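Encoded as structure tokens, here's the structure I'll be asking about.
Left out: one protein chain. Kept in place: all the others.
Chain lettering (A and B) follows the sequence in which the chains are written, and residue indices restart at 1 in each chain.
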Amino acid sequence: MFKAIVDADTLRTTLDSVSVLVDECKIHLNEDGIEIRAVDPANVGMVDLELDASAFESYEADGGLIGVNLSRLEDIAGMADKGQLVQLELDEETRKLHIQIDGLEYTLALIDPDSIRQEPELPDLDLPARIVIEGADISRAVKAADMVSDHIALGVDATEEHFYVDAQGDTDDVHLELTRDDLIDLEAGDAHSLFSLDYLKDMEKALPKDAEVAMDLGQEYPVKLHFDIAEGQGRVTFMLAPRIQSD
Amino acid sequence: MFKAIVDADTLRTTLDSVSVLVDECKIHLNEDGIEIRAVDPANVGMVDLELDASAFESYEADGGLIGVNLSRLEDIAGMADKGQLVQLELDEETRKLHIQIDGLEYTLALIDPDSIRQEPELPDLDLPARIVIEGADISRAVKAADMVSDHIALGVDATEEHFYVDAQGDTDDVHLELTRDDLIDLEAGDAHSLFSLDYLKDMEKALPKDAEVAMDLGQEYPVKLHFDIAEGQGRVTFMLAPRIQSD
Partner (left out) sequence: MFKAIVDADTLRTTLDSVSVLVDECKIHLNEDGIEIRAVDPANVGMVDLELDASAFESYEADGGLIGVNLSRLEDIAGMADKGQLVQLELDEETRKLHIQIDGLEYTLALIDPDSIRQEPELPDLDLPARIVIEGADISRAVKAADMVSDHIALGVDATEEHFYVDAQGDTDDVHLELTRDDLIDLEAGDAHSLFSLDYLKDMEKALPKDAEVAMDLGQEYPVKLHFDIAEGQGRVTFMLAPRIQSD
């Protein structure tokens, strides 16, 4: 059983966070909210998303699991105007999801969850550095790095107490430094890892406007990005595996 | 003889209503206004448009007939700013249309009307149902149907007194119901017909913002869409032939 009503913007933000990595996903319809975990086909980027029941206008579920085509669901959510409510109801018999938006009914065929790539376990890493940064600063760093390279180095200098971004192109370089004052928070520990810019660009697209992003970093370790959605009633964690440094 | 001055927006709305169906058309330059009738090459969609002399700032004509390339005329009308006046004058000798917009003169070569597809007669159908609906609701229905199918069913349920839209895709379906309260008016009579979505999408593009559209419907019969342009001093009727129901 699953029946819920949710604000269209909340639904869109939720779907966007996952669709930057995968086309299809499993959604756990838990009693206390939904959960989505997914990993991209290359096993480089992962997402773990929770949206609490309290993020919905109304929510009833008893622990089911469905498989959905994300871009199709995004198209439907895109039919709603800002602030409109989207009603979701699972038909257990037909394995279809009935979606209603102000008189408009959409019947979405679900995907067999077993046919969808297995869900990842996001490893519990003990990373030495954590910064809290405005999403806009991530956007700026990613855009600048993209002018010169396909890779981006993210690091923290524990001595100088700053977070930095480095991108080295064939002829040109980009460097960005943000001190404790430029950041929302900084727990300094030496960290430096190289990442694929394509993945980070995709993850950046999923950041809500005005997002505060907590970033955990290590030495040639994955980076984790944590941010809230749905006014704190939902949480997203992205994890991105590092590239081997090529010096 | 033909000499007229018209607001650029009125001219653009007029041309758009016809250009969604055909590239070239004949324009009747009657004493009391212009009239355009056209049918698309596949004989599926028709338009009948009248723009009264009173819709023009000034208007003089004595019953001529010209053939025009619509996209070219639209480009020229597009040169005018919002609210600017467009002056049109026919040179009978050279068969060219002189168009002036604030110092800019464009000389448009006309097309021999005999070389343009014959004008249709829109049949006088006695259709059992009529609804009056906001153009925005048509846009919404067309956009939703387009997510799942190439066809769209439009119908009226006389007993339940509602207008409905149905689109059936390979896996997903869309259904929209508008009751008497959701509509501007409803004259109920049972009606249900299937249409090509491409045509309806084109016609929808021609609807002025905030248009009220009267829609006549029957059982596997054409649909007629009537709406005003130029603040009621012009009238457009679209007619769209039904597709044979494939069950």
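The rule is simple: contacts are C-beta pairs under 8 Å (C-beta built on N, C-alpha and C of every residue); 3 or more make two chains touch, one makes a residue touch a chain.
Note that the structure is a prediction, hence the values are computed from the model and not measured.
Colleague: Which of B:His28, B:Arg72 or B:Lys143 sits in contact with the chain that's absent?
Modeller: Touching the chain that is not displayed is residue B:Arg72.
Colleague: Decide which residue listed in B:Leu65, B:Ala109 or B:Ile184 touches the omitted chain of the complex.
Modeller: B:Ala109
Colleague: Which listed residue (A:Ala144, A:Ala214 or A:Ala241) would be found touching the missing chain in the intact complex?
Modeller: Only one listed residue reaches the unshown chain, and that is A:Ala144.
Colleague: Out of A:Ile5, A:Ala53, A:Leu85 or A:Leu176, which residue would touch the omitted chain in the full complex?
Modeller: A:Leu176
Colleague: List the residues of chain B that touch the chain left out of this view.
Modeller: Residues 72, 75-76, 79, 103-109 of chain B touch the chain absent from view.
Colleague: What residue numbers in chain A mark contact with the hidden partner chain?
Modeller: Residues in contact with the chain left out: 140-141, 143-144, 147-148, 171-178, 182.
One rule holds in what follows: only the chains that are shown with their structure count from here on.
Colleague: Could you grab the centroid distance between chain A and chain B? Build each centroid from C-alpha atoms only and quote it in angstrom.
Modeller: Inter-chain centre distance comes to 45 Å.
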